[in-house]
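Left out: one protein chain. Kept in place: all the others.
Right, chain A next:
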Amino acid sequence: MSQFVINLLFVGASFALYIGIAIWARAGSTSEFYAAGRGVHPVTNGMATAADWMSAASFISMAGLIAFVGYDNSTYLMGWTGGYVLLALLLAPYLRKFGKFTVSEFIGDRFYSPTARLVAVICLIVASTTYVIGQMTGVGVAFGRFLEVSNTAGLLIGACVVFAYAVFGGMKGVTYTQVAQYVVLILAYTIPAIFISLQLTGNPIPALGLFGDSVSSGEPLLAKLDQIVTELGFNEYTAHHGDTFNMVLFTLSLMIGTAGLPHVIMRFFTVPKVSDARWSAGWALVFIALLYLTAPAVGAMARLNITEMFWPNGTDGDAVAVQTIETDPEYNWMLTWQKTGLLGWEDKNGDGMIQYYNDASPEMQAKAAENGWVGNELTNFNRDILVLANPEIANLPGWVIGLVAAGGLAAALSTAAGLLLAISSAVSHDLIKGAINPNISEKGELLSARIAMAVAIAVATYLGLNPPGFAAQTVALAFGLAAASIFPALMMGIFSTRINNVGAVAGMLAGLITTLVYIFLHKGWFFIPDTNSFTDADPLFLTVQSTSFGAIGAAINFAVAYGVAGMTKETPPEIVELVESVRVPRGAGSAQAH
């Protein structure tokens, strides 16, 4: 059976499973559509949150970014997990006690202002749409590979599948489907990692293997990796090279953004009790940590495997021959990935070999001149292909490769579905029912929810064709936007009675606009290529890259809100009472209708 057929079988079987569950648990009323009737156990909820949360960025993209940069990209690991501490301590229990369905409802009620609710909805839509662009990038890579078509064709097919999938059910369908997706994606991520860790270090646990000794040479794996990459002129893997200030800000942005993303926060509305909301955040992180503790091992081990693959005789010996790549089954993955347009090589000096090295390094330029090399001949290695190509690179059995294809799609689909749900509920529930037409029928509300989904996915697909970065980088921008707009409003709403309606609105707008403008200045206006005035290599403000600005945006939000609130009327007593009741678990009802 060819690999193509195996991939199709795995992907097809996993899809049949999710759709089967979605039909079985189809949403009936609107309240079920949004919050699953509040009957979800914390462990189940944690698992579904993990699937919702771990997207194409975590599954497909992150390990690749770590692999090619090393220590400096640990920011993704710390940032995307540290946010759960903020969620658990600062938001989840209180929002559950408040007991409504959406984030913007809380903001609208707490700041006693339809304007605040409207601004929150806009913030949610901007952040979620950016997030979906990142997902579509990942969907394009995954579909391109498993259907063996170009990246663009993969993206278009993927968009249709995501849409059909998201329209199927509401949260309830999605909750149980996402449990299934979690199982598929975590198996798909860890099984190849275990195989590879055993091959390289003899340790079945990748997180321990990463700090273990290499089976072939007996020296520590990371020391070996450091040595081999520096011999090719690349940065030492375990060392710090980038800007420290930017690294801190970036990590902080990801953390705050995690606690400000609507599709994750919405999850905590669906647990039965306030105490369960606290446990839920912990369980979510347990399931997330299984992948996040494995990811750095996947990255380092893949980097080692890839480098050795191009230098089978060591960095002093001959590089891999073009003929070997074209004929040796071990190199077959390169031919399949070449079809997607995301991997490319070129024998520039015509010596029949592919030299992979850092041609920007002065030492390597000297060595290249000596050996007659005329530049790095691995001309394109898209970071987003690393995880999906990893089992093929390590020569693992066909079923593992099929499983990884299914897992990558599960990750991208589950998050895209969760985000589309957040966008559609923001538009239909908050925007149309909450502001434009309060008398809309349930049917009309569901219909407008689906139209909003279709529009969001069309925009994301269009921008996904020319994404502002690799999947995880685009997603990081979405986190920056959420960090600058939503999180501060929620936190101040719970922890300060002083912040009033005007303060909150001014804060959210200031945070959102400064961050959005900063991002557009560096990534192009509305992410249209070549409309940027600055680059992340040479940013506008100090060393702060566009992906790191969210933390500054959040600080602006807090400062403006406090400043404006100090100059305007105090919060009315009934709102102070509301805040005080939110702080105490007792009296949290079950689902509250409107």
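As a working rule, contacts are C-beta pairs under 8 Å (C-beta built on N, C-alpha and C of every residue); 3 or more make two chains touch, one makes a residue touch a chain; residues count from 1.
One rule holds for everything that comes next: contacts and distances are computed from a predicted model.
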_I notice the complex is incomplete. Of the names "Acetolactate synthase small subunit", "Anti-anti-sigma factor", "Membrane protein" or "ABC transporter ATP-binding protein", which is the UniProt protein name for the chain that's not shown?_
"Membrane protein"
_Candidates A:Y84, A:W337 or A:W373 - the one touching the absent chain_ = A:Y84
*Looking beyond the chains shown, say which of A:M47, A:A120 or A:L221 touches the absent one.*
A:L221
_Touch as defined at the start, partner being the missing chain; which of A:G64, A:P93 or A:G407 qualifies?_
A:P93
*Considering the whole complex, which of A:A48, A:V274 or A:A394 touches the chain not shown?*
A:V274
*asked:* Among A:V286, A:L335, A:A360 or A:A458, exactly one should touch the missing chain; which is it?
replied: A:V286
*In chain A, positions touching the absent partner*: 71, 74, 77-78, 81-82, 84-86, 88-90, 93, 207, 210-213, 219-224, 226, 238, 240, 244, 247-248, 251-252, 273-275, 278-279, 281-282, 285-286, 289, 292-293, 296, 580, 583-588
